[in-house]
Structures are given as C-alpha cells and as structure tokens.
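The other protein chains are all here in position, but one chain of the complex has been omitted.
Chain lettering (A, B and C) follows the sequence in which the chains are written, and residue indices restart at 1 in each chain.
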C-alpha cells in the first residue's frame, strides 16, 4: 500500500534489460553514440516533427535549465502558485537563472486561471526595470494538484504567452499520465498548442533516471549545450539514458504504464468516494489524488502499512480541512498492484 | 582501438545486474531506501571510519558542489593550472559557487608544486577583500595528466591547506586507478593524508552513472542536502545509484577493474617506448597516457580505426611538440581489450 | 507639484556643503578615513549600542546584501506580498543570494499579518529539502503602502522569527519618516524590538547617495566585507558617503527633514479627505499616500503640472478601484513646498 510517490517505484524490466543490452563495448560519450541518435529519431516520430532533445538527470534540472535557456536579466516566470517549480525545487529555478522569480498565478485546483495570468502580466510595464521582465509562462501537465489542462486551455495560455513574447514551458514530470488520461497526442498536447519547451519526465513512470528537455523551437536551444554542461547535467555515458528511453518509448510501453497508474488511481478514487471517513479534496484525474481523511483513519491506515504524505492545503482553500481531519496525497504508479489499492480501500471503508 | 576516454566504456555486467535485482518493488525515494543505507555502510568500511556520502550525477557536479559546501564570499580554490575543474567543466565550479575563482598553481606533469602553492597563497593577505579569500585546495588523483601524487605529497599539501584554514578537496574521477597503481588504501590516500572532501567517481570505471561526494568532516556537510537539491542533483530513485555502487564495491570489483585499465595502459606505454614514431610526453601512471606522435602516424592510426583525442600542450612545456608532431591523449578503461592495445602498438611500430 | 517620489528631490545644502568640506586633501580609501570613523561613532550613539555599519550605494544593494549575509542554500525570505524587495528590485535580492526566494505573506495595507506569517512558516518542515529553508523575515518600515508597524508589532514579528532561528531584517528606505511619525527612538524601533539588520536609507530624505547596512548582531556581519566587495558595492572614496551621513545625522537634521515630509503628506491627506473626486485607498501615515482618484481629475491634475505615478492595486483589494477611477501614489519629501501641496489640493477640490 505504497502511495507515497510514483518515484518510490523501481524500473520496468524492459528498461533495465535495455541497459544491459547497451552496456557492452565502447560508444562515443556525451551524446554522440548510436543509441543517442536512435532516441532522438524516436522523439521526432512521437512529436511528429523535428525536435531538439537534451537529456538531464532530474526533473528539477529539466525545469531549471529550460528557464535558463529563455531567461532575461530580471526575468520572471509566471506559474501556478502551487507549482512544483515554485514550491518543491528548493529554489533551483531561481538558482540556475541567477534569480529569476517564479511569480504566482492563481487558479483552482492547480491550474492557472487565464484571466489571472493576464492580470498579473499587466502589472509589468514594458521598460519598467524595477519590476523585472516576464520571460516565460510555465504550466504543469499533469498539474501538481493531480488535475489536467485540456488542449484548448493550454492553447489559450500559449496565446497569452506568445502575444507578449514569452516562451511557454510545460513541466511534464507526469506527461505520460496526462496523455493517457486525455487521449491527446504528444504533438497536440505540446507544440500544436503553443508549448515551446517541454520537461519530458520518464523517471516516475518506469525508468531509473531519464529526463529530457525537448525544444520545439530550436532557436531557443542554441546555447543549451553550454547551459547544460555548466549546470553539471551533461552525463558522459549518455547511453545510460538513451537506453532507458529506447525501451520506454518502444511499442507504446510508456503509455501503457501510465494507463496502469491512472487506472489504479481511478480505483482508489472510487474507494474514497464510498468511504465515510475520507473525501477527495478536489476532483483529480491522472495518478495523483488529494484526500481529506479523518486523522484517526489516516493513522490507522499507516499503522497497517499504508504509506502516503501529509500535504499543505492550497492557499486558496482555507476551510478545506476540518477539525479532526488532515489533507493527504496519494500517488499511484506503473507498479502499483491491485492488491495495494484493494487493501487500502478496504481499510478506508 | 578505442582510447578516446574511459567514459566511452559501458557498464560492467555486475552493475547492470544489480540494477535489475533492485528494480522491483517500492522503495523510499531521495536516499532513504535500504540499499542506500547498505551502500553508506560499505563506504564506512572502505574508508575505515564514518563518512557522509551524497550521490550526484556527474563528476562536474561532485566537484562543483564540494566547493559550494566550503565556499566563502569571494572564495578562491587553489588548483593545478591544468586541473579538470579549471579547464574542462565549462565554468561549473564557478557557477555553483557564484563566482569562486580557480586560481592556477604550477607544477610539473599535472601535480601542484607545494612551493608554488605556498607562494600563491602568500599573495592573499588576511582581510584584504580586493583579492578575495582562499577557501579550498583541490588536487586530482589520478591527475588530469595521468600522474599520481604519493600519499606523502598529498599530506604535505593537506598541511599547507589546513595551516591556513582551507579545506582539502580531492577530485577522484579516477580514484580507483590511483589506488590500484599505488597500493595505498582508501583511508591512507584520503583522510589520513588530510583530505576533507572526495569526489568519488565510479562512472568511468564500470558504472553507468555513479558519483558520490564523500565528506570526512561531517561539519562541512551540514548544508549539503540543500546545496545538492538546489543544484538539481538530488535524484529521486537513488536506488539506481546505490545499486550500482553496491555491485561496484563488492568483493573488490572496483579495484580489479582499475587494475585492468592500468595494466592495459602499461602495455600501451611499453609499445610507445619501443616506437620510433611516438614518445611519452611525460612519464605517466594509471590509465592515461600523453604521447607525442608524428602527425602522419596519428593519421594512419585513426584511419585504421584508432580513436584518441588531440590535446592542448601544458602551458609549462612550450617546446614539447616539434614540427610534424602532435600531442595526443590515450586512455584505457576496465573494458579495454588486449587486442586493442596490441593492434595499436603494432600499427605504431 | 512633484509627488512622483521622494527620490525626485535633490540634496540638502548641509549635505552638499559637507561634501565640499571633506573634499580636500588625501584620506585613506575603502572605509578607513577619519570621517568614516566619526560616522561609525555617530551610528553607535544614535542606536545606543555598538553597531557594525557598511555603506552601500542603493537601497536595493542594502536589502540584497543583507539577505546575502544571512542566506542559506535554498534560502527563503518571508516578506509582505507587496514588499519592495519582492516587487520593485528587478530580482536583485534573488540575484545576490543566488536564488533565495521572497515568499509572500499576506496582511492588510502593506503590513505582514503575524498569523499569516506563522502559517506560511509552518509549511516548511525541518530538513524537508524540497521546500527550501526560511532564513530571514523582512519587513519595511515605513511600508511600501505608506503604513507603519508599531514597535509592539515589530517585536511580535521578531519573536516569530527568532523562535525559528531566522534573522529579522528591516527595510528602512524611509526609516526617518517612520521614526518621525511614531516618536519611537531608533533603538526602540530596531534592535530592542528584535531587528538584526537594518537597511538604513538616507538618500530619499536629503542625501545624494547614502545608504548603510546596520548589523546589530556583529556575528552576522563577519563575511560582509567580502560580500560587499564581491557585490561591487565597496566604494573607494567612502568619504563621499561618510560626509553626507555626517551632516545628515548632525543635530537631528534627518528627523527634521522627515517631519517636514510627513507634515506635507498630512496636509495632502486632509485635502484628499475634503475632495469629492478622490479618496485615500487605505489609511496611511508617513510620507506616502495612495489615493483613488477619478481618472478625469487625475488627467486634469497632470495637465496642470502635477507629477505622480499610477500604481498597481494590491492583490488583496480586488474591488478597490471603480470604473472611471485609478489608483495613484503620492509621495512628499523633505523638499516639498507648501505651495505644491496647496496647489494640488486646490485643483482636487
């Protein structure tokens, strides 16, 4: 009954076997090997266009270096108030951009409200140096709150960004889960909706350590090789990432794994809906659930071996948690077993 | 005949199998899993004392974050002029320390001369803010020039550093090769000789991606968890590193692999010594060789499939390379085959 | 009718004359001259204790370098959402701290609400690296909104900060105006109420360019000389600042100038209160006023030569400005003439 995070899962056998297969012999380091080339071609196929991809080691690196690629002095990234880049990366986005600010935009359940985005952007007047200058809008798909943007919502935000000369970045730590939950294609969900840079996460969904920054606009990638190396994210044996992606992206494995995680979350949601001791804090999709659970029940669940995290209530839901209750996050993964879900739901009843 | 770099090698089967073995099931993320604990205990054994270790993804990260851990405003790292941290990390050490300077110290064949170190340090007067303030001395073992410090030489440098309140850092990207070549123990080579922080590299010597920062002085590590996270080097599935180290350090595998690489280099050195078309640029040990080779011969070797890099001559050897000659670096690895060496030597004759 | 900002004023004759008086002859540079010593002693008197002071060139520098002095990796400064450090310094605080975040705390009219401060701090759990770590609380006195904290309110915030090991910083760009409006002594308003570091601004209130960072806790200043030099804020001819402070602080000139500015603001407030076309947006004290004015009236005033800025409404007052209205800031200074106020008020009637 491990629902702490999808990064508590291990690696899918196909991924590890690919590492084994590619482990022998010599190959050019620093991104120049044959399997690097292969994976680049695979990304082109998946996104139905030529893209520039760069492996990095963590989602935090993918996000932070993406911002560095489009940063300007005094730069500002507009993002949701509860975004991972704003709340959970220990200031790495600010660090790698030398102080760019993550300016919070409000919006229900982890999704930026386009009206608020416009209002916040209007506070920055051109050439008014004191306020700094917006340089990017960043949204997460799936969001930190377990919700999803529709393709149309992404496109609306993209238009706001591009009208003002800002890059649109997508934090796709759970990109596969979002695709699987919406049936949108990778292209529809990203560049066709205006996304310029994608943090493509594979670690949580069956890889060991595989993240990529995907540039749909190659001009924005021009200095990225130096940005990545200076940021200590240029791995020597890039085969170790390429081999993982090679297996992950083959025959739709990635989408099947995400569908599995999403289905497990659906089963969990159903169980919560039937419980008298718990309720969803807000409606979620994909593989994250936020539940208000009676504290006593939560303690009982943990005593029985369930693992899940306390969560800070969102700023815009002050009355969410009543007395004797707590807010908790539950995350399923590609390796969640149905017995885990069933056991949890049974204890919750 | 691949002598481009030891990071052109893949991963040893034991390492990949360990990844497979640890891939199943859930485990706590961010360094809290059982195998993380196991590897920490293994490091304690190897170094014959309690140490604090932190996994990071690249050698550049290990070095840069080590410096960040001991940095002071206006900080200065004393290192050899041709050190990797000074020449080959795209400014990452400066970036992660917000501008600490790598001040060059001279010394033959990649080894800091203690007299020069003392002289350079004497240029910094206490409280004279204009010059900045030294905060660490960094040496590489094995050095970038394929040479080695003796334990006594390290201790002498350590004493200079500690007398002035500076941390002693060792870049151990090829630490195993140095140990194997000298028969010193890990403890003798490091903390017993005054090393405070070690960048412990395993990637080049049989792992996929496994680097660790080892603190012998736990006080210096106090803020490191935040430094690492802010630096985008906190991996979620730390099992993927721990599992590699687990295999790498078991039963002396790491030292056997390094011994293999060193022996291959010895054979290569012998071949070069016999050749009329090449000579060692300076005496080396461990698994790196720097050779002055007739350009025509080098071209012929490459045409036959040999891979090796051109190298910038050291600043202190201006007359090293004559007309019709070039300076080249040859690196062997744990996976170098004797046929590769023999083929190369035959072509060189 | 210049109400654009108090930094549109020039320098008081006493200040310029002091510069002339100290201009001749040689004197030790970089803070070692006799007049530097004199001013340091004057600060000790004013604050009734030994303090460590460091001149810097701008208020932005004073704030940013103060934060740098107490920063930790992944550091967080708690400040009001509309604070100058968060909104008006182009990311300088983030830049000089390598990415420390300014985390917004709510509170009416520019003053942090202690309850919200506690709630926001509670979101950071010890050792939870993902969120970063609070390192300081920063309040402005007078605030950006033209309001004031009472000494007791400062002490309450100081206690919250110190209970959690955080430094308390005060942005005193308008410190004299706050003192004058409250009749608190410099000591009462600062260290006796728990302030650790003060950005002491004199530029707006009659100097040319004179700002100082005042450390009440000398331990926090230990590395400051290097922080300041690295930050390009160590001026060579420190006499040019010391001479200004010498005149500014002599015989209570600074408090008289502030009292003048405050009185001019009071007169302006009275005029606004009598006007049918304008109202104070919220109650203010000191020398800043925020007024909702009919747009047509504002245009008429500007056409008649009045100068004042449009202002972004605070986030927590969404319905503040009605149709046909605008929010404007009016600032008086030591050199505001009564004719300016009278003329403005007359036009407003």
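One rule holds for everything that comes next: a residue touches a chain if its C-beta (ideal position, glycine included) is under 8 Å from a C-beta of that chain, and two chains touch if they have at least 3 such contacts.
Just so it is clear, the structure is predicted and the values come from calculations on it, not from any experiment.
Novice: Pick out which of C:54, C:95 or C:308 touches the chain that's been left out of the picture.
Specialist: Here the residue in touch with the unshown chain is C:95.
Novice: Looking at the full complex, which residue from A:21, A:130, A:274 or A:302 touches the chain that isn't shown here?
Specialist: Of the candidates A:21, A:130, A:274 or A:302, A:130 is in touch with the missing chain.
Novice: Of the residues C:175, C:191 or C:226, which one touches the chain left out of the display?
Specialist: C:226
Novice: Which subunit B residues touch the hidden chain?
Specialist: 73-76, 87-102, 104, 123, 129-132, 312
Novice: Counting contacts across the full complex, list the positions on subunit C that touch the omitted chain.
Specialist: Here the touching residues of subunit C are 2, 4-5, 7-13, 15-17, 19-20, 22-30, 56-61, 64-65, 89-92, 95-96, 203-204, 208-209, 226, 229-237, 239-240, 307, 335.
Novice: On subunit A, what residues meet the omitted chain?
Specialist: Looking at subunit A, the ones touching the missing chain are residues 68, 72-74, 98-99, 127, 129-130, 132-133, 223, 225-230, 234.
Throughout what follows, only the chains that are shown with their structure count from here on.
Novice: By raw count of C-beta pairs in contact, what's the busiest chain pair here?
Specialist: After tallying contacts for each pair, the winner is A-B.
Novice: Centre-to-centre on C-alpha atoms, which chain is most distant from subunit C?
Specialist: B
Novice: Copies subunit B, subunit C: same or different interface, half of numbers shared as the threshold?
Specialist: Because over half of the interface numbers appear in both copies, subunit C and subunit B meet with the same residues.
Novice: I'd like the Å distance between the centres of subunit A and subunit C, where a centre is the mean of that chain's Cα atoms.
Specialist: The answer is 40 Å.
Novice: At what distance in angstrom does the C-alpha mean of subunit C lie from that of subunit B?
Specialist: 50
Novice: Could you check subunit C for residues that touch two or more other chains and list them?
Specialist: 73-74, 98-99, 129-130, 132
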